[in-house]
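Dropping the structure in here first, questions after.
Apart from one protein chain that is not included, each protein chain of the complex appears where it belongs.
The block that comes next holds chain A.
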Amino acid sequence: MSATATGKKKNQWWRSYAIWFILPALILYSVFVMVPTFSSVYLSFTSWDGLSSDIRYIGLDNFKEIWESPRVHNALKNTIIVAVALVLLENVVALLLAILVDQVRWLRNFFRSIFYFPVLMSGIIMGFIWMIILNYNFGVVNQLLDMLGLGAVKTDWLGDPDFALLSIILSTVWKSSGYYMIIYLAGLQGIPQELLEAASIDGAGKWKQFRHVTFPLLAGATTVCVMLSMIGSLKLFDQIAVMTNGGPGFATETLTYIIYKVAFGEGRQGFGTALAIVLFALILVISLIQIRVLRKREVQM
């Protein structure tokens, strides 16, 4: 009896405090995330230049332009190349790093820190360092090629449209793999040693043990890492800004980069928001697939 009485009293009390506890977060979140997000949706149907008070409604013209513009197609192509390449390379490298750290006998924590540290760097700083390492005249890579007598292979890694995107991809793999390594490492350390011993008693070699025992048991870690690296690659920005500024020409322009350039460099903010909506749709679709896949796995477990 007394329990219901205090329960009732408690309920009223809860209500009065909950509002005040939630309000600051709710206001900030609404004003600085939700209002501009919805403004974006609205602005994507206008030809706004970002300055004039004249915001003209132009219907679906921006989206029509996106559909037809070769520059946007190129950016979309680059985005897909970057996403596929980064997902594959980051995960393969991360898994190899995790296996090395897991297997190595000495200095395990030291190695883990070395592989992880680039994750902590800003894309701007990391981009700058690589820009100089890859510089045609004074860079480390070309200097090493000279020393090895491979001067003929020397290239302007960031100035040549054939190599600029590749250079950005490879330096990003260097920067991000350590993050996924930590997740794989946790997965590896969760695999019962007995399973591998049993497999080896059954005559499975190292490769077969990995292929048939270790790798299937890392499925959870793999899903998480693939999805995270996919979304991370769609948001890639800092490296491009400092290393190539989208160039040479439009060779390294991705969707995130073109949004920035169109809106703040070319004064076409209506068009920029329309591109942003396309990016959002892309990320939303991938997130939904992610939730789907993760749920499916949960059921299996």
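Just so we're on the same page, contacts are C-beta pairs under 8 Å (C-beta built on N, C-alpha and C of every residue); 3 or more make two chains touch, one makes a residue touch a chain; residues count from 1.
Simple rule for what comes next: contacts and distances are computed from a predicted model.
Not every chain of the complex appears here, and the one that does not is recorded in UniProt as "Carbohydrate ABC transporter permease", selected from "Carbohydrate ABC transporter permease", "Electron transfer flavoprotein alpha subunit apoprotein", "Pyruvate,orthophosphate dikinase" or "Peptide/nickel transport system substrate-binding protein".
Of the candidate positions A:Leu60, A:Val92 or A:Val140, contact with the hidden chain is made by A:Val140. Residues 10, 13-15, 17-19, 21-22, 24-26, 28-29, 31-37, 39-40, 43, 50, 97, 100-101, 103-106, 111, 113-118, 120-126, 128-133, 138-140, 143-144, 174, 178-179, 182-183, 186, 189, 193, 224, 227-228, 231, 234-235, 237-238, 241-242, 256, 259-260, 263-264, 269, 272-273, 276-277, 279-280, 283-284, 287, 290 are the ones on chain A that touch the missing chain.
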